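For chain A:
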Amino acid sequence: MPAAVKLENVVKRYGALEVLKGVSFDIQPGEVVALIGASGSGKSTALRCINRLERIQQGRIEVCGREVSDEAIDLRALRQEVGMVFQSYNLFPHMTVGQNVMLALRRVKKIARPEAAEIARRVLTQVGLGEKYDSYPEQLSGGQQQRVAIARSLAMQPRVMLFDEVTSALDPKLTGEVLRVMEDLARGGMTMVVVTHEMAFARRAANRVIFMHQGNVHESGDASILSDPATPELRDFLEHDL
Partner candidate 1 sequence: DLQQIKDAGRIRIAVAMGIPQYSYIDGQMQPTGSDVETAKLLAEDLGVRLELVEITNAARVPTVQTGKADLVVSALGITDERKQAIDFSVPYATLAIIVAAPESEDIAGYEDLTGKRIGVTRATTNDQDITANTSGAEILRFEDDATLITAAVSGQLDIISSQSAVLGGVNDKRSGNPLETKFVQKETNLGIGIAKGNPELLEWTNDWVRTNFDNGRLREVFTEFHDRDLPDDLTSR
Partner candidate 2 sequence: MDGFTFAHFQYLLNGLGWTIVLSLCALVLGAIGGFAIMLGRISGRRWLRNCALAYVQLVQGTPLLIQMFLIYFGLGVIGVEVPALVAAALAMMLYSSAFLGEIWRGCVNSIARTQFEAAEAMGMTRWQSLLDVILPQAARIATPPTVGFLVQLIKNTSLASVVGFLELTRAAQVINNSLFQPFLVFGIAACLYFAVCYPLSVWSRSLERKLNAGRR
């Protein structure tokens, strides 16, 4: 069985600044991987490369057997496999919650309206927002918006989900709710990559932890590396965890 996501020696530069300096890792189908590391270490950039929001300069990326780094790749097909939830949600403010979720179903998957609406209701209920179908994003609290963003990706039934710091600025109660949704997904066999700076969250959500440091994968392993780090950098990074 091929890896769900595979990075091989990926190099990404912005002008002279080398942000990813040869990153390699494999993620197996069904795995939940937490990507941690200091601010600026390249976590968001790695996610963005995986679904080709950024082009890479060297190396290979493969997602569900597709060559992402191939110039001729069918981007729309790739993005139906890979869902992404942005750090800042990026909901469409001029559409209701329902329309946000339905949009890609109708435009990309060409699903008829009634059917798309039904799917939208189902995933919204799944994240506990069934009754917000007709609200606009600005009428929702931060945590609710975050869950709409998750629902919007989920509705497309991707095989891989990328989460970029989905719990920053949520209070403990809301964080717990998001975590529960992700655990459901994991049980359903979805592959997930989760960027987070909350170690408690990483510990609870992930089968595996990848620690990035200055554009490289510095250490990785199961959640136990968070309590027993092998490298001094990870130890230093964790030291301040409360």
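Keep in mind how these were chosen: all candidates are chains of the complex that A comes from, given by their letters.
Just so it is clear, a contact is a pair of C-beta atoms (placed from the backbone, for glycine too) under 8 Å apart; a residue touches a chain by one contact, two chains touch by 3 or more; residues count from 1.
Just so it is clear, the structure is predicted and the values come from calculations on it, not from any experiment.
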Exercise. Considering only this complex, which of 1 or 2 touches chain A?
Worked result: 2
Exercise. Which positions of chain A touch candidate 2 when the two form their complex?
Worked result: 51, 53, 75-80, 82-84, 86, 88, 90-94, 103-104, 107-108, 152-153, 156
